[in-house]
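Sharing a structure, written as C-alpha cells. Questions coming.
Every protein chain except one is present and positioned as in the full complex.
What follows is subunit A.
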Amino acid sequence: MASTSSNPGLRTQLGRVRGLGSAKAGSQHWWMSRLTSIALIPLTLWFVFGALSIVGDGHAAAVAWLRSPFSAIMMILFVGVTFQHTASGIQVVLEDYVHNEWVKVAAIIAAKFLCFVLAVAGIFAVLKIAFGG
C-alpha cells in the first residue's frame, strides 16, 4: 500500500501497473461487448434474411437451410456470439440495478449459466441437423 511522492493519487503503484481499475478486470468486458456487437451486425442481417426465406415453409425447408455447411457455421456463430453478447449485457444491467451484493452475484451467475446452457442447446441443435438429424 506504499504511496510515494511520484504517485500522488490514492492508487498504489502496483494498482497503476495492473491497470485493472475498480472493476478489477480492466476494459475486457467493455471490449468483448464491442467485439460481439460488431460481429452481430453481419450475423443478424444473415439470420433475418435466412429466416425470411423459409418463413411458413415447414420443417423440410428449415432443415434444408440449416444443413448446408455455410448456414450451419453462420448459425452456430450467430448463436454463440448472441449469447456471449446477451450474457455481458445482462451482467451490466444487474450490476447497475441490483444493490444487494449476494443477490447481484447470484443473479449474474444464474444469467451466465442460463446463457451458456441455451448457447450449447442451440449449437447442438444445429450440429444435429447439419450432421444428418
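The rule is simple: contacts are C-beta pairs under 8 Å (C-beta built on N, C-alpha and C of every residue); 3 or more make two chains touch, one makes a residue touch a chain; residues count from 1.
The criterion applied here is as follows: contacts and distances are computed from a predicted model.
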Next on the checklist: Which of the following is the UniProt-recorded protein name of the chain this complex doesn't show: "Nitrate ABC transporter ATP-binding protein", "STAS domain-containing protein", "Succinate dehydrogenase cytochrome b556 subunit" or "Heavy-metal-associated domain-containing protein"?
Outcome noted: "Succinate dehydrogenase cytochrome b556 subunit"
Checklist outcome for this item: Missing-chain contacts on subunit A, rising order, are 34, 37-38, 40-41, 44, 48, 52-53, 55-56, 58-60, 62-63, 66, 75, 79, 82-83, 86, 89-90, 93, 118, 121-122, 124-126, 128-129, 133
